[in-house]
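All protein chains but one are shown at their positions in the complex.
Showing chain A:
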Amino acid sequence: MRDSDGRVAVTVQRTAGGEPARDAAGIYREVQRSPAFREVRRRYRRFAFPVTVAFLGWYLAYVLAAIAAPETMARPVAGALNVAMVAGLAQFATAFLLTWAYARHARLHRDPAARELRWAVAVKTLQGDARSQRRAITAGPARDARAVRGPGELR
């Protein structure tokens, strides 16, 4: 437990009617139900799932276009480049761009909150008794905690 000076509490709340968490399994279930964890999970999935569907769709469209519309793909664009070559190079460009976007999203919106939850689980596991479950667990600098609350905010 750290001093709350300059730090903001992340509270992992017990759900109503939940059994007292004495073992690791109980702690994990409790964390899984906590708003802080659900926020981390929501942020991860809201970025990763739609973007995965999008780039797989874009890749399949590229593959299907080559066999469904070869004439369109063979149309010249500039110099020796045709639509197919440009689309292929665009696949490379989107792969690099999405890699950068994912890394940025994870760094800004997920890493700080995940670090706090990891700390919370570690503390709870070490305490290992039910009495302290209602106490707030404080960790991490204030700006990290703010990142847990304000979804979508950029710095």
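Please note the rule applied: a residue touches a chain if its C-beta (ideal position, glycine included) is under 8 Å from a C-beta of that chain, and two chains touch if they have at least 3 such contacts; residues count from 1.
Rule of thumb we're sticking to: contacts and distances are computed from a predicted model.
Candidate names were "Putrescine/spermidine ABC transporter permease", "Cation acetate symporter", "Anti-sigma K factor RskA C-terminal domain-containing protein" or "DNA modification/repair radical SAM protein", and the UniProt protein name of the unshown chain is "Cation acetate symporter". Across the interface with the omitted chain, chain A contributes residues 24-25, 28-29, 31-32, 37, 40-41, 44, 48, 51-52, 55-56, 59-60, 62-67, 70, 73-74, 76, 78-82, 84-85, 88, 91-92, 95-96, 98-99, 102-103, 106, 111, 114-115, 117-118, 121-122, 125.
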